[in-house]
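Here it is, the structure, as C-alpha coordinates.
Every protein chain except one is present and positioned as in the full complex.
Think of it as A and B in the order they're written, each chain with its own count starting at 1.
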Amino acid sequence: MLALPAAIALAIALLAASLFVGVYDVVGAEGGGEMFWITRVPRTVALVLSGCAMAVSGLVMQMLTQNRFVDATTSGTTEWAALGLLVTLLVVPTAPLPVQMLVASLAAFAGTLVFLAVLRRIALRSTLVVPLIGIMLGAVVSAVTTYLAATNNALQLLGTWFMGSFTSVVRGRYEVLWAVAIVTILVFVVADRLTVAGLGRDVATTVGVRYEAVVLLGTSLVAVATGVTVVVVGFLPFLGLVVPNIVSLVRGDDLRSNLPWVCVGGVVLVTACDLVGRTVRMPFEVPVSMVLGIVGSAVFIALLLRQRAVRS
Amino acid sequence: MITIEAVDKHYRATRALGPVDLEIASGGLTALVGPNGAGKSTLLTIVGRLLDPDSGRVRVGGLDVVTAKPRELAKVVSILKQENHFVARLTVRQLVSFGRFPHSQGRLTAADREAVDRALAFLDLEGFEERFLDELSGGQRQRAFVAMVLAQDTEVVLLDEPLAALDMRHAAAMMQRLRDAADELGKTIVLVVHDVNFASAYADRIIALADGRIVASGTPEEIMRPEVLSAVFDTPVDVVEHGGQRLAVYYRPDAVPAAAGTGSASASEH
(Lines give C-alpha, C1' and ligand atoms only; values in the text may rest on other atoms or scores of the structure.)
Protein backbone atom coordinates (compact mmCIF):
# COMPACT_ATOMS: atom_id res chain seq x y z
CA MET A 1 0.00 0.00 0.00
CA LEU A 2 2.93 2.29 0.66
CA ALA A 3 4.53 1.44 -2.67
CA LEU A 4 2.94 4.23 -4.68
CA PRO A 5 3.74 6.97 -2.14
CA ALA A 6 7.30 5.64 -2.07
CA ALA A 7 7.53 5.85 -5.85
CA ILE A 8 6.15 9.36 -5.76
CA ALA A 9 8.72 10.28 -3.12
CA LEU A 10 11.44 8.96 -5.41
CA ALA A 11 10.10 11.05 -8.26
CA ILE A 12 10.02 14.14 -6.04
CA ALA A 13 13.57 13.53 -4.91
CA LEU A 14 14.75 13.26 -8.53
CA LEU A 15 12.83 16.39 -9.45
CA ALA A 16 14.42 18.25 -6.53
CA ALA A 17 17.80 17.13 -7.77
CA SER A 18 16.83 18.36 -11.21
CA LEU A 19 16.13 21.78 -9.74
CA PHE A 20 19.60 22.09 -8.27
CA VAL A 21 21.85 20.23 -10.72
CA GLY A 22 23.56 22.25 -13.42
CA VAL A 23 26.54 24.35 -14.33
CA TYR A 24 25.06 27.51 -12.96
CA ASP A 25 25.09 27.67 -9.18
CA VAL A 26 21.52 28.73 -8.47
CA VAL A 27 22.01 28.89 -4.74
CA GLY A 28 25.24 30.79 -4.25
CA ALA A 29 25.90 32.81 -7.37
CA GLU A 30 24.57 36.26 -8.02
CA GLY A 31 21.28 36.18 -9.86
CA GLY A 32 20.94 32.54 -8.96
CA GLY A 33 17.35 32.95 -7.93
CA GLU A 34 16.44 34.44 -11.25
CA MET A 35 18.18 31.70 -13.22
CA PHE A 36 16.38 29.22 -11.03
CA TRP A 37 13.02 30.53 -12.23
CA ILE A 38 14.10 31.06 -15.82
CA THR A 39 15.59 27.64 -16.52
CA ARG A 40 15.44 25.12 -13.69
CA VAL A 41 11.79 25.35 -12.80
CA PRO A 42 10.54 25.29 -16.41
CA ARG A 43 12.85 22.39 -17.16
CA THR A 44 11.66 20.39 -14.20
CA VAL A 45 8.00 21.06 -14.95
CA ALA A 46 8.66 20.02 -18.54
CA LEU A 47 10.18 16.76 -17.32
CA VAL A 48 7.04 15.99 -15.32
CA LEU A 49 4.64 16.91 -18.09
CA SER A 50 6.38 15.19 -20.98
CA GLY A 51 7.39 12.15 -18.97
CA CYS A 52 3.80 11.60 -17.87
CA ALA A 53 2.33 12.30 -21.27
CA MET A 54 4.61 10.07 -23.29
CA ALA A 55 4.39 7.16 -20.86
CA VAL A 56 0.61 7.40 -20.70
CA SER A 57 0.21 7.76 -24.45
CA GLY A 58 2.33 4.65 -24.84
CA LEU A 59 -0.16 2.89 -22.60
CA VAL A 60 -3.02 4.20 -24.72
CA MET A 61 -1.40 2.85 -27.88
CA GLN A 62 -0.98 -0.50 -26.17
CA MET A 63 -4.62 -0.56 -25.15
CA LEU A 64 -5.83 0.37 -28.63
CA THR A 65 -3.70 -2.21 -30.41
CA GLN A 66 -3.77 -4.85 -27.66
CA ASN A 67 -0.04 -5.14 -28.18
CA ARG A 68 2.46 -4.38 -25.47
CA PHE A 69 5.26 -3.53 -27.89
CA VAL A 70 3.58 -0.56 -29.50
CA ASP A 71 4.16 3.07 -28.62
CA ALA A 72 4.89 6.32 -30.44
CA THR A 73 8.38 5.02 -31.29
CA THR A 74 7.21 1.74 -32.80
CA SER A 75 4.19 3.05 -34.69
CA GLY A 76 5.79 5.86 -36.67
CA THR A 77 3.79 8.48 -34.77
CA THR A 78 6.89 10.43 -33.72
CA GLU A 79 8.23 10.51 -37.26
CA TRP A 80 4.95 11.91 -38.54
CA ALA A 81 5.06 14.65 -35.93
CA ALA A 82 8.60 15.47 -37.02
CA LEU A 83 7.52 15.60 -40.65
CA GLY A 84 4.70 17.97 -39.72
CA LEU A 85 7.11 20.21 -37.85
CA LEU A 86 9.62 20.26 -40.70
CA VAL A 87 6.95 21.13 -43.25
CA THR A 88 5.66 23.94 -41.05
CA LEU A 89 9.10 25.45 -40.67
CA LEU A 90 9.92 25.10 -44.35
CA VAL A 91 6.68 26.78 -45.41
CA VAL A 92 6.47 29.39 -42.66
CA PRO A 93 9.89 29.73 -41.04
CA THR A 94 8.51 32.18 -38.46
CA ALA A 95 5.53 30.08 -37.40
CA PRO A 96 4.80 30.55 -33.72
CA LEU A 97 5.06 27.67 -31.30
CA PRO A 98 1.32 26.91 -31.07
CA VAL A 99 1.10 26.64 -34.85
CA GLN A 100 4.06 24.28 -34.95
CA MET A 101 2.44 22.19 -32.24
CA LEU A 102 -0.88 22.11 -34.01
CA VAL A 103 0.57 20.95 -37.31
CA ALA A 104 2.84 18.40 -35.64
CA SER A 105 -0.12 17.00 -33.70
CA LEU A 106 -2.26 16.83 -36.81
CA ALA A 107 0.50 14.98 -38.65
CA ALA A 108 0.91 12.59 -35.71
CA PHE A 109 -2.84 12.03 -35.72
CA ALA A 110 -2.88 11.22 -39.41
CA GLY A 111 0.14 8.96 -39.01
CA THR A 112 -1.36 7.02 -36.14
CA LEU A 113 -4.54 6.49 -38.13
CA VAL A 114 -2.46 5.17 -41.01
CA PHE A 115 -0.79 2.75 -38.62
CA LEU A 116 -4.11 1.56 -37.24
CA ALA A 117 -5.49 1.21 -40.77
CA VAL A 118 -2.52 -0.92 -41.74
CA LEU A 119 -3.01 -3.07 -38.65
CA ARG A 120 -6.60 -3.66 -39.57
CA ARG A 121 -5.55 -4.89 -43.00
CA ILE A 122 -2.80 -7.29 -42.13
CA ALA A 123 -3.62 -10.90 -41.60
CA LEU A 124 -0.53 -11.63 -39.59
CA ARG A 125 -1.15 -9.84 -36.32
CA SER A 126 1.62 -11.50 -34.42
CA THR A 127 2.65 -9.46 -31.39
CA LEU A 128 6.11 -8.96 -32.79
CA VAL A 129 5.22 -8.19 -36.39
CA VAL A 130 3.04 -5.23 -35.44
CA PRO A 131 5.87 -3.09 -34.03
CA LEU A 132 8.08 -4.10 -36.96
CA ILE A 133 5.49 -2.72 -39.33
CA GLY A 134 5.20 0.45 -37.28
CA ILE A 135 8.94 0.93 -37.42
CA MET A 136 8.90 0.40 -41.18
CA LEU A 137 6.19 3.04 -41.47
CA GLY A 138 8.33 5.36 -39.38
CA ALA A 139 11.25 4.70 -41.73
CA VAL A 140 9.08 5.62 -44.72
CA VAL A 141 8.14 8.92 -43.14
CA SER A 142 11.76 9.52 -42.19
CA ALA A 143 12.75 8.96 -45.81
CA VAL A 144 10.30 11.67 -46.82
CA THR A 145 11.52 14.00 -44.08
CA THR A 146 15.14 13.40 -45.06
CA TYR A 147 14.31 14.07 -48.68
CA LEU A 148 12.65 17.36 -47.80
CA ALA A 149 15.47 18.37 -45.49
CA ALA A 150 18.18 17.42 -47.98
CA THR A 151 16.59 19.36 -50.82
CA ASN A 152 16.23 22.37 -48.53
CA ASN A 153 19.65 22.18 -46.97
CA ALA A 154 18.27 21.52 -43.51
CA LEU A 155 19.79 18.14 -42.67
CA GLN A 156 21.80 19.22 -39.68
CA LEU A 157 18.89 21.24 -38.35
CA LEU A 158 16.85 18.07 -38.55
CA GLY A 159 19.30 16.23 -36.34
CA THR A 160 19.32 19.09 -33.88
CA TRP A 161 15.59 19.53 -33.61
CA PHE A 162 14.65 15.97 -33.13
CA MET A 163 17.36 15.11 -30.69
CA GLY A 164 15.14 15.21 -27.63
CA SER A 165 16.59 17.55 -25.07
CA PHE A 166 15.38 19.73 -22.24
CA THR A 167 18.31 22.13 -22.55
CA SER A 168 16.38 24.76 -24.44
CA VAL A 169 13.24 24.41 -22.36
CA VAL A 170 13.13 27.77 -20.64
CA ARG A 171 10.51 30.25 -19.50
CA GLY A 172 8.44 31.38 -22.46
CA ARG A 173 8.87 28.12 -24.32
CA TYR A 174 7.68 25.40 -22.02
CA GLU A 175 4.23 26.74 -21.13
CA VAL A 176 2.60 25.07 -24.13
CA LEU A 177 3.47 21.74 -22.57
CA TRP A 178 0.60 22.20 -20.16
CA ALA A 179 -1.57 21.04 -23.04
CA VAL A 180 -0.33 17.51 -22.46
CA ALA A 181 -1.43 17.66 -18.83
CA ILE A 182 -4.99 17.78 -20.17
CA VAL A 183 -4.22 14.70 -22.28
CA THR A 184 -3.04 12.80 -19.24
CA ILE A 185 -6.16 13.68 -17.29
CA LEU A 186 -8.42 12.68 -20.17
CA VAL A 187 -6.72 9.31 -20.37
CA PHE A 188 -7.61 8.70 -16.74
CA VAL A 189 -11.23 9.49 -17.56
CA VAL A 190 -11.61 7.26 -20.63
CA ALA A 191 -9.21 4.43 -19.75
CA ASP A 192 -11.90 1.76 -19.51
CA ARG A 193 -13.43 2.63 -22.85
CA LEU A 194 -10.00 2.51 -24.48
CA THR A 195 -9.45 -0.97 -23.11
CA VAL A 196 -12.77 -2.16 -24.49
CA ALA A 197 -12.07 -0.58 -27.88
CA GLY A 198 -8.78 -2.43 -27.97
CA LEU A 199 -10.67 -5.72 -27.98
CA GLY A 200 -12.01 -4.85 -31.40
CA ARG A 201 -15.08 -3.40 -33.02
CA ASP A 202 -17.27 -6.42 -32.41
CA VAL A 203 -16.60 -6.70 -28.70
CA ALA A 204 -16.83 -2.94 -28.24
CA THR A 205 -20.18 -2.77 -30.03
CA THR A 206 -21.52 -5.72 -28.03
CA VAL A 207 -20.85 -3.98 -24.74
CA GLY A 208 -22.18 -0.68 -26.03
CA VAL A 209 -18.99 1.31 -26.62
CA ARG A 210 -18.87 3.45 -29.75
CA TYR A 211 -15.79 1.96 -31.30
CA GLU A 212 -14.92 4.57 -33.94
CA ALA A 213 -15.37 7.46 -31.53
CA VAL A 214 -13.21 5.91 -28.85
CA VAL A 215 -10.44 4.97 -31.27
CA LEU A 216 -10.40 8.49 -32.69
CA LEU A 217 -10.34 9.94 -29.19
CA GLY A 218 -7.46 7.70 -28.12
CA THR A 219 -5.56 8.45 -31.29
CA SER A 220 -5.95 12.17 -30.89
CA LEU A 221 -4.79 11.99 -27.27
CA VAL A 222 -1.66 10.19 -28.38
CA ALA A 223 -1.19 12.58 -31.29
CA VAL A 224 -1.40 15.69 -29.13
CA ALA A 225 0.98 14.29 -26.54
CA THR A 226 3.47 13.26 -29.21
CA GLY A 227 3.14 16.37 -31.35
CA VAL A 228 3.58 18.80 -28.49
CA THR A 229 6.45 16.85 -26.98
CA VAL A 230 8.27 16.63 -30.31
CA VAL A 231 7.99 20.37 -30.85
CA VAL A 232 9.06 21.45 -27.39
CA VAL A 233 11.45 18.68 -26.37
CA GLY A 234 12.13 16.40 -29.33
CA PHE A 235 12.08 12.61 -29.61
CA LEU A 236 11.74 10.69 -26.36
CA PRO A 237 12.28 7.18 -27.71
CA PHE A 238 10.92 4.08 -25.92
CA LEU A 239 9.52 6.02 -22.97
CA GLY A 240 5.96 4.95 -23.74
CA LEU A 241 7.09 1.41 -24.26
CA VAL A 242 9.44 0.74 -21.41
CA VAL A 243 7.45 2.33 -18.58
CA PRO A 244 4.06 0.61 -19.06
CA ASN A 245 5.78 -2.71 -19.64
CA ILE A 246 7.83 -2.51 -16.47
CA VAL A 247 4.80 -1.42 -14.50
CA SER A 248 2.74 -4.37 -15.71
CA LEU A 249 5.67 -6.71 -15.08
CA VAL A 250 5.70 -5.63 -11.45
CA ARG A 251 2.01 -5.13 -10.90
CA GLY A 252 0.21 -7.28 -13.44
CA ASP A 253 -2.13 -6.08 -16.13
CA ASP A 254 -4.81 -4.08 -14.34
CA LEU A 255 -4.72 -0.98 -16.51
CA ARG A 256 -6.77 1.36 -14.39
CA SER A 257 -4.77 0.89 -11.24
CA ASN A 258 -1.55 0.96 -13.26
CA LEU A 259 -2.20 4.42 -14.65
CA PRO A 260 -0.78 6.45 -11.74
CA TRP A 261 2.21 4.14 -11.70
CA VAL A 262 2.80 4.71 -15.38
CA CYS A 263 2.68 8.46 -14.79
CA VAL A 264 5.15 8.33 -11.94
CA GLY A 265 7.34 5.85 -13.79
CA GLY A 266 7.50 8.11 -16.82
CA VAL A 267 8.54 11.04 -14.68
CA VAL A 268 11.16 9.02 -12.83
CA LEU A 269 12.68 7.55 -16.01
CA VAL A 270 12.83 10.76 -17.99
CA THR A 271 14.14 12.76 -15.02
CA ALA A 272 16.79 10.18 -14.22
CA CYS A 273 17.92 10.11 -17.86
CA ASP A 274 17.98 13.89 -18.00
CA LEU A 275 20.05 14.03 -14.80
CA VAL A 276 22.48 11.50 -16.24
CA GLY A 277 22.68 13.52 -19.43
CA ARG A 278 23.35 16.70 -17.51
CA THR A 279 26.05 15.33 -15.26
CA VAL A 280 27.88 12.73 -17.28
CA ARG A 281 29.87 15.19 -19.38
CA MET A 282 29.80 18.44 -17.45
CA PRO A 283 29.90 21.21 -18.53
CA PHE A 284 28.30 19.86 -21.72
CA GLU A 285 24.90 18.23 -21.82
CA VAL A 286 24.16 14.90 -23.37
CA PRO A 287 20.67 15.02 -24.93
CA VAL A 288 18.12 13.06 -22.95
CA SER A 289 16.93 11.22 -26.06
CA MET A 290 20.32 9.63 -26.44
CA VAL A 291 20.35 8.39 -22.85
CA LEU A 292 16.77 7.22 -23.27
CA GLY A 293 17.60 5.60 -26.58
CA ILE A 294 20.34 3.56 -25.01
CA VAL A 295 18.54 2.73 -21.78
CA GLY A 296 15.26 2.17 -23.59
CA SER A 297 16.66 -0.11 -26.27
CA ALA A 298 18.51 -2.14 -23.64
CA VAL A 299 15.34 -2.56 -21.54
CA PHE A 300 13.24 -3.29 -24.60
CA ILE A 301 15.61 -6.03 -25.71
CA ALA A 302 15.56 -7.47 -22.19
CA LEU A 303 11.75 -7.49 -22.32
CA LEU A 304 11.77 -9.20 -25.70
CA LEU A 305 14.14 -11.91 -24.59
CA ARG A 306 12.12 -12.38 -21.44
CA GLN A 307 8.95 -12.85 -23.47
CA ARG A 308 10.79 -15.37 -25.61
CA ALA A 309 11.77 -17.30 -22.51
CA VAL A 310 8.24 -17.25 -21.13
CA ARG A 311 6.53 -18.28 -24.32
CA SER A 312 8.59 -21.31 -25.11
CA MET B 1 9.68 -49.11 -37.68
CA ILE B 2 9.15 -46.36 -35.11
CA THR B 3 10.73 -46.83 -31.69
CA ILE B 4 10.06 -44.32 -28.96
CA GLU B 5 12.03 -44.72 -25.74
CA ALA B 6 11.36 -42.75 -22.56
CA VAL B 7 10.52 -39.57 -24.44
CA ASP B 8 9.29 -36.60 -22.49
CA LYS B 9 8.73 -32.94 -23.11
CA HIS B 10 8.02 -30.04 -20.77
CA TYR B 11 6.59 -26.67 -21.54
CA ARG B 12 7.84 -24.44 -18.76
CA ALA B 13 7.12 -26.29 -15.54
CA THR B 14 4.35 -28.54 -16.81
CA ARG B 15 4.92 -31.87 -18.45
CA ALA B 16 3.30 -31.95 -21.85
CA LEU B 17 4.31 -35.46 -22.73
CA GLY B 18 5.84 -38.55 -21.28
CA PRO B 19 7.64 -40.46 -20.35
CA VAL B 20 6.42 -42.38 -23.38
CA ASP B 21 7.65 -45.76 -24.64
CA LEU B 22 6.11 -47.02 -27.83
CA GLU B 23 6.79 -49.22 -30.82
CA ILE B 24 4.91 -48.86 -34.06
CA ALA B 25 5.50 -51.67 -36.54
CA SER B 26 5.89 -51.27 -40.28
CA GLY B 27 2.81 -50.81 -42.39
CA GLY B 28 -0.74 -50.04 -41.53
CA LEU B 29 -2.58 -47.06 -40.25
CA THR B 30 -2.12 -45.98 -36.64
CA ALA B 31 -4.38 -43.34 -35.08
CA LEU B 32 -3.43 -41.22 -32.07
CA VAL B 33 -6.52 -40.20 -30.12
CA GLY B 34 -7.14 -38.48 -26.83
CA PRO B 35 -8.61 -35.36 -25.25
CA ASN B 36 -7.31 -31.85 -25.85
CA GLY B 37 -3.86 -31.32 -24.39
CA ALA B 38 -3.16 -35.05 -24.15
CA GLY B 39 0.12 -34.68 -26.05
CA LYS B 40 -0.90 -36.32 -29.33
CA SER B 41 0.43 -33.59 -31.55
CA THR B 42 3.50 -33.14 -29.38
CA LEU B 43 4.34 -36.82 -29.75
CA LEU B 44 3.77 -36.76 -33.50
CA THR B 45 5.84 -33.59 -33.88
CA ILE B 46 8.72 -35.11 -31.93
CA VAL B 47 8.67 -38.25 -34.07
CA GLY B 48 8.61 -35.96 -37.10
CA ARG B 49 11.71 -34.15 -35.70
CA LEU B 50 10.04 -30.75 -35.76
CA LEU B 51 10.44 -30.63 -32.00
CA ASP B 52 13.29 -31.95 -29.89
CA PRO B 53 12.35 -34.03 -26.84
CA ASP B 54 13.74 -33.01 -23.46
CA SER B 55 14.98 -36.54 -22.98
CA GLY B 56 14.60 -39.98 -24.51
CA ARG B 57 15.19 -41.29 -28.00
CA VAL B 58 13.13 -41.67 -31.12
CA ARG B 59 14.24 -43.88 -33.98
CA VAL B 60 12.48 -44.16 -37.29
CA GLY B 61 13.65 -46.85 -39.68
CA GLY B 62 16.76 -47.24 -37.56
CA LEU B 63 17.66 -43.53 -37.71
CA ASP B 64 17.76 -41.41 -34.56
CA VAL B 65 15.59 -38.41 -35.40
CA VAL B 66 17.73 -35.96 -33.42
CA THR B 67 21.16 -36.96 -34.63
CA ALA B 68 20.64 -38.49 -38.08
CA LYS B 69 21.38 -36.49 -41.20
CA PRO B 70 18.31 -34.41 -42.09
CA ARG B 71 18.55 -35.37 -45.73
CA GLU B 72 18.57 -39.10 -44.93
CA LEU B 73 15.67 -38.71 -42.52
CA ALA B 74 13.66 -36.88 -45.15
CA LYS B 75 13.76 -40.01 -47.27
CA VAL B 76 12.39 -42.12 -44.42
CA VAL B 77 9.83 -39.96 -42.65
CA SER B 78 7.66 -37.05 -43.72
CA ILE B 79 5.31 -35.01 -41.59
CA LEU B 80 2.43 -32.73 -42.41
CA LYS B 81 1.33 -30.27 -39.78
CA GLN B 82 -2.09 -28.81 -39.48
CA GLU B 83 -1.23 -25.20 -40.30
CA ASN B 84 0.45 -24.58 -43.61
CA HIS B 85 0.79 -20.97 -44.60
CA PHE B 86 3.15 -19.91 -47.36
CA VAL B 87 4.18 -16.49 -48.55
CA ALA B 88 4.95 -17.72 -52.04
CA ARG B 89 2.16 -18.40 -54.51
CA LEU B 90 2.44 -22.02 -55.56
CA THR B 91 0.58 -24.20 -57.99
CA VAL B 92 -0.49 -27.66 -56.93
CA ARG B 93 2.19 -29.25 -59.10
CA GLN B 94 4.88 -26.98 -57.69
CA LEU B 95 3.81 -27.87 -54.18
CA VAL B 96 3.73 -31.60 -54.83
CA SER B 97 7.11 -31.37 -56.59
CA PHE B 98 8.64 -30.10 -53.36
CA GLY B 99 8.06 -33.58 -52.01
CA ARG B 100 10.86 -34.76 -54.33
CA PHE B 101 13.38 -32.33 -52.88
CA PRO B 102 15.04 -34.87 -50.55
CA HIS B 103 15.65 -37.17 -53.51
CA SER B 104 16.78 -34.76 -56.17
CA GLN B 105 17.62 -31.53 -54.31
CA GLY B 106 15.33 -29.64 -56.61
CA ARG B 107 16.49 -30.94 -60.00
CA LEU B 108 13.64 -33.16 -60.98
CA THR B 109 14.53 -36.29 -62.89
CA ALA B 110 12.09 -38.27 -64.99
CA ALA B 111 11.60 -40.63 -62.04
CA ASP B 112 10.79 -37.65 -59.80
CA ARG B 113 8.20 -36.39 -62.25
CA GLU B 114 6.60 -39.81 -62.35
CA ALA B 115 6.42 -39.88 -58.58
CA VAL B 116 4.76 -36.46 -58.61
CA ASP B 117 2.26 -37.62 -61.20
CA ARG B 118 1.48 -40.73 -59.21
CA ALA B 119 0.89 -38.70 -56.06
CA LEU B 120 -1.35 -36.27 -57.96
CA ALA B 121 -3.32 -39.16 -59.44
CA PHE B 122 -3.57 -40.94 -56.10
CA LEU B 123 -5.29 -37.93 -54.59
CA ASP B 124 -7.47 -37.20 -57.62
CA LEU B 125 -5.77 -33.93 -58.32
CA GLU B 126 -5.45 -34.38 -62.05
CA GLY B 127 -6.85 -31.31 -63.71
CA PHE B 128 -5.90 -29.17 -60.74
CA GLU B 129 -2.13 -29.29 -61.23
CA GLU B 130 -1.80 -25.77 -62.51
CA ARG B 131 -4.20 -24.16 -60.07
CA PHE B 132 -2.71 -21.95 -57.40
CA LEU B 133 -3.25 -23.16 -53.85
CA ASP B 134 -5.25 -20.09 -52.94
CA GLU B 135 -7.68 -20.90 -55.76
CA LEU B 136 -8.59 -24.26 -54.23
CA SER B 137 -11.27 -25.24 -51.76
CA GLY B 138 -10.19 -26.37 -48.31
CA GLY B 139 -10.63 -30.04 -49.19
CA GLN B 140 -8.64 -29.75 -52.41
CA ARG B 141 -5.85 -27.87 -50.67
CA GLN B 142 -5.63 -30.50 -47.97
CA ARG B 143 -5.38 -33.16 -50.66
CA ALA B 144 -2.58 -31.23 -52.33
CA PHE B 145 -0.60 -31.17 -49.08
CA VAL B 146 -1.12 -34.88 -48.57
CA ALA B 147 -0.03 -35.46 -52.17
CA MET B 148 3.18 -33.59 -51.35
CA VAL B 149 4.06 -35.90 -48.46
CA LEU B 150 3.15 -38.93 -50.54
CA ALA B 151 5.40 -37.69 -53.35
CA GLN B 152 8.18 -37.57 -50.78
CA ASP B 153 7.81 -41.34 -50.91
CA THR B 154 8.87 -42.06 -47.35
CA GLU B 155 8.07 -45.27 -45.57
CA VAL B 156 6.63 -43.38 -42.64
CA VAL B 157 4.05 -40.64 -43.12
CA LEU B 158 2.95 -38.55 -40.14
CA LEU B 159 -0.17 -36.42 -40.36
CA ASP B 160 -1.38 -33.98 -37.72
CA GLU B 161 -5.16 -33.80 -37.88
CA PRO B 162 -5.51 -34.22 -41.63
CA LEU B 163 -9.29 -34.11 -41.24
CA ALA B 164 -9.45 -30.72 -39.60
CA ALA B 165 -11.53 -28.31 -41.67
CA LEU B 166 -12.95 -31.09 -43.85
CA ASP B 167 -16.66 -31.81 -44.03
CA MET B 168 -18.05 -35.36 -43.64
CA ARG B 169 -17.73 -36.32 -47.27
CA HIS B 170 -14.19 -35.01 -47.67
CA ALA B 171 -13.09 -36.38 -44.32
CA ALA B 172 -14.31 -39.87 -45.20
CA ALA B 173 -12.73 -39.65 -48.65
CA MET B 174 -9.43 -38.51 -47.15
CA MET B 175 -9.41 -41.41 -44.68
CA GLN B 176 -10.14 -43.84 -47.50
CA ARG B 177 -7.19 -42.49 -49.50
CA LEU B 178 -4.90 -42.81 -46.50
CA ARG B 179 -6.20 -46.35 -45.99
CA ASP B 180 -5.37 -47.06 -49.65
CA ALA B 181 -1.91 -45.53 -49.25
CA ALA B 182 -1.25 -47.95 -46.42
CA ASP B 183 -2.66 -50.95 -48.27
CA GLU B 184 -1.51 -50.29 -51.83
CA LEU B 185 1.69 -48.33 -51.32
CA GLY B 186 2.74 -50.11 -48.13
CA LYS B 187 3.15 -46.88 -46.15
CA THR B 188 3.32 -46.72 -42.37
CA ILE B 189 0.85 -43.97 -41.62
CA VAL B 190 0.49 -42.37 -38.20
CA LEU B 191 -2.08 -39.67 -37.73
CA VAL B 192 -3.74 -37.62 -35.08
CA VAL B 193 -7.53 -37.67 -35.32
CA HIS B 194 -10.03 -35.85 -33.24
CA ASP B 195 -13.00 -38.06 -33.98
CA VAL B 196 -12.46 -41.58 -32.57
CA ASN B 197 -15.08 -42.93 -34.95
CA PHE B 198 -12.79 -42.26 -37.91
CA ALA B 199 -10.02 -44.09 -36.07
CA SER B 200 -12.42 -46.96 -35.40
CA ALA B 201 -13.50 -47.23 -39.03
CA TYR B 202 -10.15 -46.92 -40.77
CA ALA B 203 -7.23 -47.55 -38.43
CA ASP B 204 -5.40 -50.81 -37.78
CA ARG B 205 -4.33 -49.63 -34.41
CA ILE B 206 -5.45 -46.94 -32.00
CA ILE B 207 -3.19 -45.36 -29.40
CA ALA B 208 -4.96 -43.31 -26.76
CA LEU B 209 -3.16 -40.61 -24.84
CA ALA B 210 -4.24 -38.64 -21.81
CA ASP B 211 -2.21 -36.21 -19.72
CA GLY B 212 0.88 -36.84 -21.80
CA ARG B 213 0.91 -40.60 -21.35
CA ILE B 214 -0.25 -43.55 -23.35
CA VAL B 215 -3.27 -44.91 -21.50
CA ALA B 216 -4.51 -47.46 -23.98
CA SER B 217 -3.32 -49.04 -27.15
CA GLY B 218 -4.68 -51.80 -29.32
CA THR B 219 -6.89 -52.70 -32.26
CA PRO B 220 -10.13 -50.75 -32.78
CA GLU B 221 -12.01 -53.69 -31.23
CA GLU B 222 -9.91 -53.42 -28.07
CA ILE B 223 -10.10 -49.64 -27.75
CA MET B 224 -13.67 -49.01 -28.90
CA ARG B 225 -15.20 -50.06 -25.58
CA PRO B 226 -17.29 -47.87 -23.31
CA GLU B 227 -15.05 -48.33 -20.27
CA VAL B 228 -11.83 -47.60 -22.18
CA LEU B 229 -13.08 -44.53 -24.01
CA SER B 230 -14.84 -43.15 -20.95
CA ALA B 231 -11.60 -43.33 -19.01
CA VAL B 232 -9.49 -41.85 -21.81
CA PHE B 233 -11.76 -38.91 -22.48
CA ASP B 234 -12.94 -38.58 -18.89
CA THR B 235 -16.56 -38.37 -19.96
CA PRO B 236 -19.29 -41.00 -20.32
CA VAL B 237 -18.99 -42.70 -23.72
CA ASP B 238 -21.08 -45.55 -25.02
CA VAL B 239 -20.12 -47.73 -27.96
CA VAL B 240 -22.68 -49.10 -30.38
CA GLU B 241 -22.30 -51.45 -33.30
CA HIS B 242 -23.85 -50.44 -36.55
CA GLY B 243 -23.30 -52.23 -39.84
CA GLY B 244 -20.16 -53.88 -38.49
CA GLN B 245 -18.64 -50.59 -37.35
CA ARG B 246 -18.05 -49.72 -33.71
CA LEU B 247 -19.15 -46.17 -33.05
CA ALA B 248 -18.61 -44.06 -29.96
CA VAL B 249 -21.67 -42.20 -28.76
CA TYR B 250 -20.98 -39.40 -26.35
CA TYR B 251 -23.61 -36.79 -27.08
CA ARG B 252 -25.56 -35.75 -24.01
CA PRO B 253 -23.49 -37.51 -21.35
CA ASP B 254 -26.56 -37.70 -19.09
CA ALA B 255 -28.19 -39.99 -21.65
CA VAL B 256 -25.24 -42.41 -21.84
CA PRO B 257 -25.98 -45.62 -19.84
CA ALA B 258 -24.42 -45.40 -16.39
CA ALA B 259 -22.44 -48.61 -16.77
CA ALA B 260 -20.36 -46.98 -19.49
CA GLY B 261 -18.77 -44.40 -17.24
CA THR B 262 -17.27 -46.68 -14.65
CA GLY B 263 -14.68 -48.69 -16.51
CA SER B 264 -10.92 -48.29 -16.50
CA ALA B 265 -8.36 -48.50 -19.28
CA SER B 266 -7.84 -52.22 -18.77
CA ALA B 267 -7.54 -53.00 -22.45
CA SER B 268 -4.11 -51.46 -22.52
CA GLU B 269 -1.61 -53.90 -23.88
CA HIS B 270 1.58 -51.92 -24.33
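By definition in this document, contacts are C-beta pairs under 8 Å (C-beta built on N, C-alpha and C of every residue); 3 or more make two chains touch, one makes a residue touch a chain.
As a working rule, contacts and distances are computed from a predicted model.
A single chain of the complex does not appear, and UniProt lists its protein name as "Enterobactin ABC transporter permease", one of "Acyl carrier protein", "Cytochrome c oxidase assembly protein CtaG", "Acetyl-coenzyme A carboxylase carboxyl transferase subunit beta" or "Enterobactin ABC transporter permease".
Considering B:Ser78, B:Ser200, B:Ser217 or B:Ser230, the position touching the chain not shown turns out to be B:Ser78 (whole complex).
By the touch rule set out above, chain A reaches the unshown chain at residues 69, 73, 114, 117-118, 121-124, 126-129, 131-133, 135-137, 139-141, 143-144, 146-147, 150-151, 155-156, 159-160, 162-163, 237-238, 286-287, 289-290, 292-294, 297-298, 300-301, 304-305, 307-309, 311-312. Interface residues of chain B facing the missing partner chain: 48-50, 52, 70-75, 78-81, 84-91, 93-94, 97-99, 101-102, 105-108, 110, 113-114, 116-117, 127-131, 135, 149, 152.
The rule we apply is simple: only the chains that are shown with their structure count from here on.
The distance from the centre of chain A to the centre of chain B, each centre being the mean of the chain's C-alpha atoms, comes to 51 Å.
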